[in-house]
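Only one protein chain is missing from this complex, and each of the others stays in its spot.
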Amino acid sequence: MTVSVESRASKQAKKVALWLATFLLMLVMCVPGLWVVLSAFRPNREILAKPPVWVPEELSLVNFGKIFGFGAEQVGIPVGSYFTNSLIIALTSTVIALIIGVAGGYSFARYRFRFKGGIFLGLMLFRAVPGIALSLPVFMMWSRLGLVDTKLGLIIVYVSLNVPFTIWLIDGFFRQIPQALSEAAQVDGCTRWQAFWKIEFPLAKSGIAAAGVFAFLTSWNEFALASQLTRSTDSKTLPVGLLDFTAQFTIDWAGMCAMAVIIIIPALILTFIVQKHLIAGLTFGGVKG
Amino acid sequence: MKLKATLVLGTALVALALPATAQDYGTFDGYTLRVKLIGGAQYEPLYAEIPKWEAATGAKVEIVSSKNHFELDKEIKQDIAAGTLDWCVGSNHTSFAPQYGDIYIDLNGVIAPEVIADFVPLAISQSTVNDRLVQLPRHSDVSNLFYQKSLYEDEANKTGFKEKYGYDLAPPETWNQVKDQAIFFSNPPDFYGFQFVGKDEAVNGRFYEMLVANGGAMFDENWNPTFNSAAGVEALQFFVDLYEAKAVPVGVPNYTWDDTGLGFASGSIALNLDWGGWSTFFNDPANSKVAGNVGLVRAPMGSGGKRTGWSGSHSFSITEGCDNKEAAASFLTFLTSYDNQMVEARKGLLPTRTQVWVDAIAEFEGAGNAFSAEVMKTFQTSMAEDAFTPPLIPEWIEVSNVMWPKLQAAIVGDMTAQEALDAAQAEAAVIMSDAGYN
Partner (left out) sequence: MIRALTTRRTEMAPFLLLLPAIATMLFVVALPLVFSLWTSLTPYKLTKPDTLYDFIWFRNYIRIFADWDFWEAFLRTIAFLTVAINLEFALGLGIALLINKITWGQRGLRTIMMFPMMFSPILVGFQFKFLFNDHIGVVNNALQSLGLTDQAIPWLVDANLAMFSITLAEVWMSTSVFAILLLAGLFAMPRDPLEAARVDGCNPWQVFRHITLPFLMPFAYIAMAIRSLDVARAYDLVAVMTDGGPAGRTELLWTLIARTGYDEAKMGQANAMAYISTILSVLFTWHFYRKLVAARRYMGGAE
């Protein structure tokens, strides 16, 4: 650090001002989302009003109560099964995508083989195929295989959504770990597998965590394919469940917002917990070819 | 062969049903009936009754899918494509039914005739495609005109309106009056006299009913599209005029039902042509600012002296491949039974059984719920006298999809009404001729 002429106090003040400015900017950026969160606690009458009601006159948990079927109005959306389905599907597909991705990334980072660049690019480009182009053919295949409306069916799809990015990130990450480390371990009598598992894998933890967060968020929030491939409480996920608040001619927007909060909170907590690894993971991964 | 089977089955059912009471749904011990039901908060109370049928028959009901209307439509098309119609009973809708070809059986003969006789005749005829009763109506939908009562009681409004238009201010009887009043009440951007749904099949439905109310028709007897007639131009011009006069919110070309319903509930719309399903919402203080101030009249008349009455019914159908049509028929009869329609009517859905209309109204009146009784009565009249469906042909949605962007083009001023309808007519004619109509 260069020594500054500024006094400590004024430097401190500048820091605080910068922090506040950044915080406010983030807040402004979040406003469209915060509006949804706030709406979850307000009655429909107040949310979309003319003239507008800026200061909430009443905040309550009524909308949440309705979802869970408490109180007078037994809406009873099976949010419990949606939540469980979402959790199982998102977690399992993330773990599988990570395993496949670590294997693939390691292969790209540590081996020389024919068609390497081609295979890498091919994997990425396959990911670029829009879901809308895939939805019907995937459905037809899945229905032949009995995978429609099963958690497994959705897990397989989400694994394929997440594998390319995971490989990309992890490939970059492994390249940053000097090959000499694992070679030294192998000289000391470790097998290649042991060297990987004891030395390289722990070092790659951040990269894997970062890839994991992205994979989890993708699966947790995915709607288009889930709405095609799920049908009943056996496999319907939370984003698909949002549509339970719409009927042919009506919508319960406040209820939908309450459900949205239920979707957002776990994702937010996870992101916060993994935050430390996230940046480190993205830093090493990816850039250096 | 098939006919014979149906007849035998039908006779068996009748024989089974005749000596028993209305509560006898037969016995299907150990059978699991796979069903696809339309999901959503409004529809769940009926499904809470299903255990009663299970207890009565010994069968189990497995809900293999529960989705909203449009998602379910997609899903059924996927099932047709993939050949996975491996379920027995599905939610259906009169507007969608013609597209599905013959995947659903004719219920005549499967459902006891005396059961069918208890339904509103119009609802049954609207459920019939090519002389086949492909669905049993669960509840009906038609739009009527909601309005804010206080506006019509206000003395200043009364005198002001009379001065300007030369007749008394009262809830409108004709669409021309709606136009006058909408313009009179509007004070953009804070208050609007009217609103309409402006996109998708919704705007097309609104145009279509206005066309019919003005004495026009979608197709002639040879299925040539004729909606670009003078009656059609007049119908479309109605929406164009209101939009240009700023008597409707400027965003209406992007409105669907959720926007119009929430708009009226916000208390800043005078008149709102909307579905019966919204009435409870409008009169609920937690959801709506106009609660206690909601009036309702029958949908007004067009220039042809006919009232608008675009209508449809939610319904249930039985698949052709169903392995136990008897159980399926019993289940349909149960879902649309008197008791269950009363359950749904209490929640504000419009019944399809004649007796339920009468008794639900009596029940609301007995409970001192004047608003709900009034709503029911108004909708009863319009369901019996004004309701009509879109043409029940498989090509309807496709024709609709070439029409509505053109309707929007006229509303936002990109084309004149005549140009827009001519362009849509040309495209619709191609679809109809591709489909082999003429």
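We call the chains A and B, going by the order they appear; numbering starts again at 1 in every chain.
Methods note: contacts are C-beta pairs under 8 Å (C-beta built on N, C-alpha and C of every residue); 3 or more make two chains touch, one makes a residue touch a chain.
Computed from a predicted model, the values in this text were never measured in an experiment.
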item	value
Hidden partner chain, touching residue among B:A230, B:V250 or B:V358	B:V250
Among A:L87, A:M140 or A:L203, the residue in touch with the chain that has been omitted	A:M140
From B:A56, B:I80 or B:A384, residue that would touch the chain that is not displayed	B:I80
Residue in contact with the excluded chain [from B:P137, B:G205 or B:G263]	B:G263
Where the unshown chain meets subunit B, residue by residue	73-74, 77-78, 80-81, 83, 99-101, 188-189, 192, 195, 198-200, 249-254, 259, 262-263, 266, 268, 394, 397-398, 401, 404-406, 408-409, 411-412, 414
In subunit A, positions touching the absent partner	2, 15, 18-19, 21-23, 25-27, 29-30, 32-33, 35-36, 48-52, 54, 99-101, 103-104, 106-108, 110-111, 113, 116, 119, 121-134, 136-138, 140-141, 156-157, 159-160, 163-165, 167-168, 191-194, 217-218, 220-224, 238-239, 242-243, 253, 256, 260, 263-264, 267-268, 271-272, 275-276, 278-284, 286-289
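In the analysis below, only the chains that are shown with their structure count from here on.
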item	value
Averaged-CA centre spacing for the pair subunit B and subunit A, given as whole angstrom	39
Complex contact set, residues of subunit B against subunit A	36, 39-45, 48, 63-69, 71, 74-75, 78-79, 81-84, 141, 190-191, 257-258, 261-262, 265-268, 274-275, 277-278, 281, 285-289, 314
Subunit A residues touching subunit B - in the complex, by the definition given at the top	43-45, 48-51, 62, 74-77, 136, 139-140, 143-144, 148-149, 227-228, 231-233, 236, 243-253, 255
